[in-house]
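For this depiction, one protein chain was excluded, whereas all remaining protein chains were kept in their positions.
Moving on, here comes subunit A:
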Amino acid sequence: MMRRARVAWNGIVTEAEPLDDGRLRLPDGTIVGELEVMWLPPVEPGVIVALGLNYAEHAGELSFVAPKEPLLFFKGKNTLIGHRGRTVRPEGVNMMHYECELAVVIGRPASRVKAERAYDYIFGYTIANDYAVRDYLENYYRPNFRVKNRDRTTPLGPWIVSHEEVGDPMALRLRTYVNGAVVQEGYTGDMIFSIPYLLEYITEFMTLAPGDVILTGTPKGAVNVQPGDEVVAEIERIGRLINYIV
């Protein structure tokens, strides 16, 4: 399957694949409308590795010097929600922003992978919107869990698209729209640390398992969002991930 989602429908959790008319086909042949299902994160990762400051311009925007080594942090499964889900903006905060990111889904146990062979270990890609609540930034273990690991702050989906179908993941346009207006735009080729480099770097010290996810960082354009906003994270050849702020 080149493109697949995970949905809840009629009391079951199932895979689904998209049809050209926007509807979904379930494995047993049932055809359902995209608004009839509850979209779930398309993968249930054991480990979620995220990247801070992986686009030069975003790093500049946050007035940091671009890192010499990947800035990694982990996220828990509590953060994930599906396509069309709602994310809470905590009361009384001044700055909460989206981060449209290419999410890499691992396909095979990956340990000591060489960059040249990295794509052999990648099953496919999906889209993450890795929200940050900047009010809670503190200088210990930045980016810390209160900023980056809050419940339901990482919409993921709508589907996984296989590596073969995407082609070169380092040549994709990313865009974020808030209420229909483009607010963030970037290009995966501008990553400081490329996907093959990251896979080699990470698997030098930790083994990744099938289904694990790497969130590869976000380009510049991080803007405050408010309750009521519709945020769409879009990546060329992968899809459009819709999320609502409440």
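Here is the rule we go by: contacts are C-beta pairs under 8 Å (C-beta built on N, C-alpha and C of every residue); 3 or more make two chains touch, one makes a residue touch a chain; residues count from 1.
Assume contacts and distances are computed from a predicted model.
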Can you pick, from "Carbohydrate ABC transporter permease", "Acetyl-CoA acetyltransferase", "Transcriptional regulator" or "4-hydroxyphenylacetate isomerase", the UniProt name of the chain not shown? "4-hydroxyphenylacetate isomerase"
Full-complex contact with the absent chain, from A:13, A:171 or A:206: A:206
Per the definition of touch given earlier, which of A:14, A:149, A:218 or A:243 contacts the omitted chain? A:149
Sole touch to the unshown chain from A:46, A:167, A:189 or A:228: residue A:46
Where subunit A meets the left-out chain, the residues are 46-47, 49, 52, 71-74, 76-79, 90, 111-112, 136, 138-146, 149-151, 205-209
